[in-house]
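This report concerns only the one structure given below.
Yeah, one chain of the complex is gone here, protein chain that is, but the others are all in their spots.
For chain A:
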């Protein structure tokens, strides 16, 4: 349903309050917020939130991803888990009937689409998947049912007893071992951007920003404007969210040299792109997840600038191939999650998590992020020496995430 909105200069990221009657330091009441499937307002500041596709990640970043903002995932070394998170994000878009854009320089977006995980079926019955497609086509044709002769009063009851329609739920679960069936995504509104098809790599002369980034920015702007995700022209069709997923931004495949040189030639190309992207996101009903191979960026200052230009920043460190892998204590987990930044949007405060020591594990049907806790060492050979080792290594891990106490001593009871 289209809600008429007065055009205001300085439109925000989807709060969409029609009137601005604020007094000093008063929380705004949520008047006339949109209801789009797959979104919900934040309890704290009325921001419209979408799910990242991973419910525990939603929780960690304050309930969900705010529409109009940018989430940066710092990739793990092999880009295995960060790639999973991106796929969950896109799969969530399909299940919620959002439109989505996939931008990639290495893998073709169609291949990424084929590789999306299937939603866990007991949550999304086949009927519902059919309903998702139907809703998109706006086709309210009657389902053919066998008409009931005796229990005719129950004719119109739903066949499967689900309390809520799947896509009005916030956050779903996905089966990592199964691929999403083609029928689920074939009617999705999907906008692919594959860099090698768009441009031969060379630098654009005009504004010192790499031509690949300019093309991508123009493409995103074009989709937003043409499909009406900005509020510039009144829409005839129902409002929807545009999810933008960008894979491995800043890598050499995008033509950027920040990942291979300590002193890159065009160090500001990526930051200019991110600034423009932020501008596009703030003025439209879209949300973006970007993965960046930050472990390849030698110049820490560049990563600092990139972090400042994103709203939410999460770092993923996997235990694969590191010495931690062999360590028994970490066998429950696949890696660490570091929350480097959470946005302060439309308010003075933000939803801060209780703890910043987080670890994740990827099970077949769930990607969980939990508070990192080391179980007590109950083995027979427990000794002082062991404890020292572990305490040191856990501190080192935490310092790698950069948010912790710097004391060297630890209390040993």
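The rule we apply is simple: contacts are C-beta pairs under 8 Å (C-beta built on N, C-alpha and C of every residue); 3 or more make two chains touch, one makes a residue touch a chain; residues count from 1.
In the analysis below, contacts and distances are computed from a predicted model.
Student: Looking at UniProt, which of "DNA repair protein RAD51 homolog 3", "Integrator complex subunit 9", "Phospholipid metabolism protein" or "Elongator complex protein 6" names the chain we cannot see?
Tutor: So the chain that does not appear here would be "Elongator complex protein 6", according to UniProt.
Student: Looking at the whole complex, which of A:56, A:80, A:271 or A:320 touches the chain that is not displayed?
Tutor: With A:56, A:80, A:271 or A:320 as choices, the missing chain is touched by A:271.
Student: Would you mind spotting which of A:67, A:209, A:259 or A:289 touches the chain that isn't drawn?
Tutor: A:209
Student: Identify the residue among A:182, A:197 or A:301 that touches the chain left out of the display.
Tutor: A:301
Student: If the hidden chain were put back, which of A:50, A:84, A:217 or A:242 would touch it?
Tutor: The single option touching the absent chain is A:217.
Student: List every residue of chain A that touches the chain not included in the displayed model.
Tutor: Residues touching the hidden chain, for chain A, are 8-13, 15, 20, 22-28, 45, 206-209, 214, 217-218, 221, 267-268, 271-272, 275-276, 278-280, 282-283, 299-301, 303-305, 308-309, 344-350, 352, 354, 356, 403-406.
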